[in-house]
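The other protein chains are all here in position, but one chain of the complex has been omitted.
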Amino acid sequence: VANLGYAACRALSPVYPGDTLNAESEVIGLKENSSRKTGIVFVRSTGCKPDGTKVLEYVRWVMVRKRDEAAPVGGDHIPRLPEAVMASTLGDACPRIDVAAYDFTLAGSPSRFGDYAVGEKIDHIDGITVEEAEHQIATRLYQNTARIHFDQFSAAQGRFGRRLIYGGHVISLARTLSFNGLANAFHIAAINGGRHVSPLFAGSTVFAWSEILAKADVPGRDDVGALRLRTVATKDRPCADFPLKSGNEDDSAVLLDLDYWVLMPR
Amino acid sequence: VANLGYAACRALSPVYPGDTLNAESEVIGLKENSSRKTGIVFVRSTGCKPDGTKVLEYVRWVMVRKRDEAAPVGGDHIPRLPEAVMASTLGDACPRIDVAAYDFTLAGSPSRFGDYAVGEKIDHIDGITVEEAEHQIATRLYQNTARIHFDQFSAAQGRFGRRLIYGGHVISLARTLSFNGLANAFHIAAINGGRHVSPLFAGSTVFAWSEILAKADVPGRDDVGALRLRTVATKDRPCADFPLKSGNEDDSAVLLDLDYWVLMPR
Partner (left out) sequence: VANLGYAACRALSPVYPGDTLNAESEVIGLKENSSRKTGIVFVRSTGCKPDGTKVLEYVRWVMVRKRDEAAPVGGDHIPRLPEAVMASTLGDACPRIDVAAYDFTLAGSPSRFGDYAVGEKIDHIDGITVEEAEHQIATRLYQNTARIHFDQFSAAQGRFGRRLIYGGHVISLARTLSFNGLANAFHIAAINGGRHVSPLFAGSTVFAWSEILAKADVPGRDDVGALRLRTVATKDRPCADFPLKSGNEDDSAVLLDLDYWVLMPR
């Protein structure tokens, strides 16, 4: 039915244009919902190169309909998941860089690892309006063929009445927008957790802001440091005042709340 | 004015990314229409690599305006065209495959040549909504610059009032949709005939279904067998009940009726 959350996502090896990747998923947990009609399935997915090298690993939990509502489940099994990926495990997918040769002017910003402070919030300022053709083309690129993204005839009869934009595209847009303010965060090393807070539809304009949650050394690396970021994306709502909550509820403009580690030159 | 039909289309040699192709067309028949203002021209087109290797051959007939309506035509000449491409001529463009190494799991379906029965009908289920930007981008890819696909200003004054979607794009969409149910039909070997039953415009959702018309051995090949398929594409009309006719007329939702041969691993 839907992806509910992500955890323990780590980039494990560099990927280059022309590489072929395969993915495998393993069910690592089950929890029946109180309705007994659906349940939550915990899955660990691993992406590999043909020689078996792991390039990415992550856990997500998805809501799934039970084939037979009356079927017994045999007790819940909820896997223990880390609150965040440990900084000491980051960097395997980032080749060592020569910081002296790194051109901060060409990169678009002089700001390095040392220039960011924990607690700092950054408005990424720019907005991107999404067209139906654009999200469909992007979603095809990832070979995601879920009908909710492509079939307006069926969507018109559904909950939203509209084609829903793929959550992976929302994450990509938030990452793109974050360039303005985090230009040298050139590598995503891990995703600690993420939540698709509300749906996005074509015609809306996406904005984003980020907060520096933590800073960490990467063991054995003096070329890069790790920033733990929270990036929040919104729709039709500029982020100069960092929208997040409205009372105890999520601000209705918030689309995405993503917690991840990036690497940045020192 | 328009493509009216196709016949005798055969893939003759494999094509790989980076190959350069040229096409030549030869007029092989003429028939004046009763209005004497237009006529039907039969054309055989051949696609070749630079070394002269033929990669594709097909016949189509197109309606063309006469330059001078009063000009005599000198009698009709209608070429004899096969009802279908003979199965014994299929397979030249399909390199021999190693079926033991063919990964049916990665391919997306366990169904092989032997699993399909003549007369079987398959609902391809999914729908794809077409945007103006998408069909225009796809049509440019094929270097088709016909104004009816690109020029809304002129189209607004024409028969449809809309930009007409290129028939080649409709065929591509039908082929794409057929993956769900025919995942291992990895090679189109021939097109026996085809008809663009009604026009498609942006905003419509395309669905499709297929029928297995025939099965055949390919001479000298124990790796693949040939399925003769009829694939019918519709607009804004799911295909669970295999729409085709409404009384003696074409069902008004039908866009395309295509008869072709595919190869599938045994």
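In order of appearance the chains are A and B, and numbering begins at 1 in each one.
Assume a contact is a pair of C-beta atoms (placed from the backbone, for glycine too) under 8 Å apart; a residue touches a chain by one contact, two chains touch by 3 or more.
No experiment lies behind these values; they were computed from the predicted model shown.
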Residue of A:G47, A:G91 or A:G127 touching the missing chain in the full complex: A:G127
Identified contact with the non-displayed chain, of B:R10, B:R44 or B:R163: B:R163
Touch residues of subunit A, complete complex, unshown partner: 106, 126-129, 131-134, 137, 203, 205, 207, 236, 238
Missing-chain contacts mapped onto subunit B: 22, 131-134, 136-137, 145, 147, 150-154, 163
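Here is the rule we go by: only the chains that are shown with their structure count from here on.
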Rounded Å distance, subunit A centre to subunit B centre (Cα mean): 40
